[in-house]
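The complex appears here without one of its protein chains, the remainder shown in place.
Naming follows writing order (A, B and C), and every chain is counted from residue 1.
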């Protein structure tokens, strides 16, 4: 697949997630690594309902725009993407969501959320059964991206399920390709939606 | 209707259910019997938002891919489909959903869920009035498909409403054709959504 | 507007309501009066996601198919439509919905549901302010359409807001044209959704 074909697929996914309400207005950011290992990230300030394949720019490992894009603003959270590529070198795509479900779960929990018994847990690479407990870390939000990058490095061992939640902000999920990254992002959202609805139950045995 | 026309219709239904959130990423599986009574099942690992008419393969009664598809992986849950075709020979289509509604109902109930008084209950073939109680069985989930096939055979008498729930996994529903199978799957989901929302009610008479 | 143009518009509305989840599988039925005052009703057993302009048949005042459609089955609830046209002769279109919101409201109330203070109440023809109480009757469901027709005639004075709810079944709403009928159906659904969500509130002043 050429980079043009890939960016069209990723742009389509971004618009689809916007239609689900996962990226109100300009929120969220996305990235991928091309065949030359260059990192491409979504440019800042684009309405995600209109996101197109040409809205990506190249950045270096410090999250700064380079080359022809030198004067274009990458997403403010670009550094998060760079750290994930460094911690997990097999990563090819990183997705970000502001879906309400994980945002509310993070308002109800402290450092992590645990799921157990759901078949969908197998959506996380490495999980092979529903009969297990999956833990996803919840980090406090911050406007200091350098501090947050440090938090991720310090807590790398908690990222074994290829996703994390930023409190009252959103989720990041990644994979070796778009297919895998989507599976991780959507699995986490589904589980958060399930736990949120369970927490709204008043009369479990009511009929 | 030719098999090509039918698989296009079924693929469209599969993509439509994915858009509803009923099959995150690669989850769920679907099957049908063709005019020669051969069983076709969805191949494993396909993103259901991209499912196409060519993503079906033929399997034998043991759930193994045969013929030209000998080396392709059928869905892991293929054996479930084979058992349903054996227990209910008039079955033509089997659908599977990971919709959150039945998954959460199964977290709140033990062996079954009962519905009564809903007009939509008539959506289950054999039900002719709202003034009745419909029972849908809930089976524990398992990664052992041979064990689960056995569970289905043992509990065949509970499957009179052409659907069942696997705990914290999803639903299976079937019918003589796509139209009937859809009606069973959607009726069950609607009823689970209704009961779930009722269980979230705090102040029934509030105004 | 010709009848062909009108039926295409109404069929589009029917498919749109199906996409909203208001008519799972074959449920619901719709009708209109043409320029010759003939009543056309949706034929029975059509998947509403596939409903087309040619899926209407003519019936007489008793709800029986006539003319070229003599051998086609009209919707089982056709008699309800005939009674509404008789009680309210200016009616041009009648819509029916199985949306979960009013269905659940009817499980929580007895003979009626009252709304007050919502701007959207002005969506009911005759209502000119939010500062009023609007009452919508809830009738018990029944499989006996002749009995239900009688219930409607007996309670005609309660139908001043051009809509009613059948318990754990759905809503009927009507108007002089499609635009007005839609406004009545959607206004009622919106109000039921609002009251249902309010009834799920645990901590009103929580922050």
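Everything below uses one rule, namely that a contact is a pair of C-beta atoms (placed from the backbone, for glycine too) under 8 Å apart; a residue touches a chain by one contact, two chains touch by 3 or more.
Just so we're clear, the structure is a prediction, and the values are computed from it rather than from any experiment.
Asks: Out of C:45, C:67 or C:117, point to the residue that touches the absent chain in the complete complex.
Replies: Counting the whole complex, the residue in contact with the absent chain is C:117.
Asks: Quickly run down the residues of chain C that touch the omitted chain.
Replies: Within chain C, the residues that touch the unshown chain are 16, 117-120, 123, 128-131, 179, 182-183, 186-187, 189-190, 193-194, 197-198, 200-207.
Asks: Taking the full complex into account, what residues of chain A touch the chain not shown?
Replies: 21, 24-27, 47, 49, 98, 100, 103-104, 107-109, 114, 141, 143, 166-170, 195-196, 198-202
Rule of thumb we're sticking to: only the chains that are shown with their structure count from here on.
Asks: List the centre-to-centre spacing of chain B and chain C in whole Å, with centres computed as mean CA coordinates.
Replies: Chain centres of chain B and chain C, defined by C-alpha means, are spaced 30 Å apart.
Asks: Take the average of all CA coordinates in chain A, do the same for chain C, and state the distance between these two points in whole angstrom.
Replies: That pair's centroid distance is 43 Å.
Asks: Quick check on chain B: which residues sit in contact with 2+ other chains?
Replies: Where chain B meets two or more other chains at a single residue, that happens at 198, 200-202.
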